[in-house]
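Working notes, structure below.
All protein chains of the complex are present and in place, except for one that has been dropped.
Letters A, B and C mark the chains as written, and numbering starts fresh at 1 in each.
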Amino acid sequence: MVTKQDYNSTDPVAWCPGCGNFSILNSLKDALVELGLEPWQVVLVSGIGQAAKLPHYLKCNLFNGLHGRALPAAFGIKAVNHKLKVIVHGGDGDAYAEGGNHFVHAIRRNADLTYFVHDNQIYGLTKGQASPTTDPGMKTGTTPFGSYNEPEQPMAVAIALNASFVARAFAGDPVQLVKIMKSALLHRGFSFVDILQPCITFNKTNTYQWYKERVYKLEEDPGYDPRDRSVAFTRSLEWGDKIPTGIIYECDRPVYEDHSPVSKDISLCREKLVLPKLEDLLKAYF
Amino acid sequence: MVTKQDYNSTDPVAWCPGCGNFSILNSLKDALVELGLEPWQVVLVSGIGQAAKLPHYLKCNLFNGLHGRALPAAFGIKAVNHKLKVIVHGGDGDAYAEGGNHFVHAIRRNADLTYFVHDNQIYGLTKGQASPTTDPGMKTGTTPFGSYNEPEQPMAVAIALNASFVARAFAGDPVQLVKIMKSALLHRGFSFVDILQPCITFNKTNTYQWYKERVYKLEEDPGYDPRDRSVAFTRSLEWGDKIPTGIIYECDRPVYEDHSPVSKDISLCREKLVLPKLEDLLKAYF
Amino acid sequence: MINDAEIGIAGAAGQGMQTIAFTLGKTFACAGYFSYTYHDIMSRIRGGSNLSVLRIKNTPVSSISYHLDLLVALDFEGILKNKNIIKKPGLIIYDGEKIKLERGEAGLFSVPLERLALEAGKDKVTVNSVATGAVVALLNGEVAACCEVIRELFAGKSEEVIANNINAVKSGFEYAKKNMPAGAGLQIKPANLAAKSLFINGSDALALAAIASGLKFYAGYPMSPSTAVMEYVAAKANSFKIIYEQAEDEIAAINMVVGAAYSGVRAMTATSGGGFALMTEGISLAGMTETPVVIVLTQRPGPATGFPTRTEQADLNMALYSGHGEFAKVILAPGTAAECFIIISRAFNLAEKYQVPVIVLTDQCLNDSSYTLKFSDLEIEPVNRGQLGFVPAGEPYTYQRYSLKETGVSPRLVPGCEKQVVCEDSDEHTEAGHISESAELRKLMVQKRLGKLKAIAAEIRPPAYSGANEPEILLVSWGSTFGAVKEAVELLNEKGVKAAMLHFSEIWPLPELELPCNLAQIKNIIAVEGNATGQFGALFSVHTGVTPHKSILRFDGRPITAEYIITKV
Partner (left out) sequence: MINDAEIGIAGAAGQGMQTIAFTLGKTFACAGYFSYTYHDIMSRIRGGSNLSVLRIKNTPVSSISYHLDLLVALDFEGILKNKNIIKKPGLIIYDGEKIKLERGEAGLFSVPLERLALEAGKDKVTVNSVATGAVVALLNGEVAACCEVIRELFAGKSEEVIANNINAVKSGFEYAKKNMPAGAGLQIKPANLAAKSLFINGSDALALAAIASGLKFYAGYPMSPSTAVMEYVAAKANSFKIIYEQAEDEIAAINMVVGAAYSGVRAMTATSGGGFALMTEGISLAGMTETPVVIVLTQRPGPATGFPTRTEQADLNMALYSGHGEFAKVILAPGTAAECFIIISRAFNLAEKYQVPVIVLTDQCLNDSSYTLKFSDLEIEPVNRGQLGFVPAGEPYTYQRYSLKETGVSPRLVPGCEKQVVCEDSDEHTEAGHISESAELRKLMVQKRLGKLKAIAAEIRPPAYSGANEPEILLVSWGSTFGAVKEAVELLNEKGVKAAMLHFSEIWPLPELELPCNLAQIKNIIAVEGNATGQFGALFSVHTGVTPHKSILRFDGRPITAEYIITKV
């Protein structure tokens, strides 16, 4: 039986003490262990940023690629190596700024990947610049007079793109976080979780306290139906005094892997490379 | 008084006879003339594609840049040269695939630009490959077994991003098209119009006839309120037997130009370049 | 009897000149000739003025001359634009019932294309087949062979369509046989090809070669003139168990390909200059993570959008220095469709053996042109996946992706092996693949990554040398100009000029050259290339210490021809 210790990594953690990322890392380990996955069955894929360092901090296969480009790399990895559990971690800049286009199209593709965005509403690793989710008015290194662009609502955008699993979690509530992570990991298709993650060093507005005062759990509202797209959209816009957490939207959609006979049930990388004969290939050209 | 002839260009048009783009070109000229704009007051910006050739076909300032990159170029142009009317034309591939990230962030920025997307649900210039709006199942050069990705609903995405002006038009209805174009051009902030444009050569599914049978006008529904974001979102998902056209969503949002004292009311490019004195600049460093 | 004929088919985009050229080319290839087509096309779908050029020869050919024996003009513009490249006397085939012409310098032969199409083919669209038939007649070809080609070409269409087109071909053939001006027919001396030939364009050859080399993942974004490679793979993906995906942009494409290669399969993408520029960050990623990927860069004239449907060889330097930082990469550049097979198979082998990105440089001329190949000439290097492992070895969780080895090449392992993990990292990293900030390790890792270049250079195939033994003129060339340069050398040799060619199909890392001639003694070394700054010439001079005396360059979007070279030598 796999245990949490199995996931221990010897790599020294480079996050600031107190950072919200620690809880995400810990919750991920819990979720993986509870799902009975072993380190070698999992690939963590990431871009660049504080969040994107996570894969180094637990033992597992990892591909730590370029800022903003984790999703396409993850797609390539999963597409040919189906038995792997492919999990992507990134920051809000990684996901919604540099990687914004891949986010949109990964949702459209609906491959069986899980995407955890550590949303600290700031660029952490580069020392505090505005991100697409930075609240208006916030002063940062690159918005010295206050951020003015409309903050992106990742939940709403994902719903508009008909993502098959859309959830929000809060790093300050690891119990719910583990639960949501497990649901996301069990979901077949592209599952997306935006995790509110306090950056104690560069985001002095959206602190643990700030989030704590605002988050509430959708699962506690028995009337809420995450399968109603319109309802989910309206709820996804809620941001301010109250911020909903939990599974905001879910739908059944064909999964990427189901479309083609190739991607359905084989792991190409494990098959012996049998080369087609040149004669056969060239038949049409004689 | 400016007339339509003033907009005539001698550049030979390279579109296929019968292409939906002709109607868009003609409608644009009508809209510009009706708004009393002269060719030199207008800059048309585009990327690459059939749609993106449009700026060459009427007399005006133009910047025909890279595939997918028209919006950032347009932002740069407008930001320093405020009196220009900056209009961007592009195809669905240009806008939602290669340029997908800029589309998202141009909406967030809400600069005073107008974006006309010629949505033929196909890549025209490169001879017929699937685009982000291609209907599922359609066979194209790059989807020989049928397109399978969830088609993007540009209206829904724009509403999720709280775009300040979101409309759909149909190249086969030039009267409505001109009207919508004028509204978009008069809107202060980022106005976005997705124009259903038959590609008679490569899209044999979504033909003039196909669209004609489906489009209906929102303006004919007196109860429809384009200022209600939730309602607009629900309506924006309508695609199939019925396709709404007209202004789907509108809202009041601060415009990019209003945020900073610099971008508010000057055209930097017209100001004489007065250099700050080095001594003054360096004061803090002595 | 002549040795060589060149036929132009001119008209507006959408009129099907490429199909005519292909059908004729294949007909004559099947008849034992060498045929070759080049397409001079505008970036538009309908209208404008395009020209497809078909060359038929009794010896191998892979270039055109831009001197037409025969012009088939499907519209008036086609005559206007191309009459100055018609040889004298020359002949123009046109539809005199649609186009009114006064007698020009070339002979005119009106064939009522549209009328015959409507009569024999029952549809205006069979005009092309009528024209094809007429040309077969003028070239003294066999109409039956041509009908066979038509049948194959239309395979999948209804029997009626096929029959109509065959009738149209026959009708054009017969009309021409009966009515062609006296002495207008061309009789090409037969070539003695023992085996049946293939007729194939560069794009298909590249895609096919990749499939034959074990391609298992392809992601790309359409971009002329590379799109046909992608569409070919797309069409074959299911039959050959290839995962194929149209990406949202080129950045996604290269990162998908890197991901798939990390995951354990042979992966490739193809693009053109602008798309490649966008991929350069990803190529640097492949360099750092030591992930084997193959990128086909099909050049077109730049900068920026440039001439989307024309040809140039101006992206060599960009490819060579693509990506930030320093790492080993390989650059190969096939000279013909035939060479695509060996080159692509080597691209995958070199990529996997050395765990580096490999760039295959082609251009519109190579990709869009059809070549006649002998099957026996085609070569695929046997698969060599280098140090790729599929089963875990050693103590649990001890595998190190970047273990430092003398050769710089560490054993790879497919992720998902029991009790081992595979860590690839874009930061500078430890042997285990975790982020490191150590100066000492950095040095070792840089040397590891760059050190591979020496071993790769030793594997690079030497340039092709042909022509005179102690040449006075040495033409140095690379990539798709092979055919034109070879022809130029042959023509110069025929004229008694001691000329030779040194042609590079494998560009980087350049090996030590062992040449049949002494470079220092050659009076006139001329670099021939399709760009304006002489990029390969400069590389050659740094590498050999011998600076070419002259460059023959072409950068107007059109292919280099033998004559272009000879007049400038």
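Convention: contacts are C-beta pairs under 8 Å (C-beta built on N, C-alpha and C of every residue); 3 or more make two chains touch, one makes a residue touch a chain.
This is a predicted model, so every value here is computed, not measured.
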(request) Over the full complex, note down every shown chain the hidden chain is touching. (result) A, B, C
(message) Can you tell me which of A:V45, A:L66 or A:A232 touches the chain that was removed from the display?
(response) A:L66
(message) Just to verify: which one of B:R69, B:R168, B:H187 or B:R235 makes contact with the chain not shown?
(response) B:R69
(message) For the chain left out of this view, which of A:K127, A:K242 or A:K277 touches it?
(response) A:K127
(request) For the chain that's not shown, point to the residue among B:K4, B:K83, B:R227 or B:K242 touching it. (result) B:K83
(request) Name every residue on chain A in touch with the hidden partner chain. (result) 14-17, 48, 50, 64-68, 97-98, 100, 123-127, 129-130, 132, 141-145, 201-202
(request) Name, in rising order, the residues on chain C that touch the hidden chain in the full complex. (result) 42-43, 48, 251, 272-274, 276-278, 280-281, 284-285, 287-289, 301-308, 310, 312, 314-315, 317-318, 320-327, 425-428, 435, 437, 439-440, 442-443, 446-447, 449-450, 531-533, 538, 541-542, 555-558
(message) Touching residues of chain B against the unshown chain: what are they?
(response) 11, 14, 38-41, 43, 45, 48, 53, 55-56, 59-66, 69, 71-81, 83-84, 101-102, 104-105, 109, 260-263, 266-271, 273, 275-276, 278-279, 281-282, 284-286
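Keep in mind that, in the parts below, only the chains that are shown with their structure count from here on.
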(request) Could you grab the centroid distance between chain B and chain C? Build each centroid from C-alpha atoms only and quote it in angstrom. (result) 37
(request) With chain centres taken as the means of their Cα atoms, state the distance from chain A to chain B in Å. (result) 31
(message) Where in chain C do residues touch two or more of the other chains?
(response) 238, 248-249
(request) Would you pick out the residues of chain A that each touch at least 2 other chains? (result) 101, 104-105, 109, 260
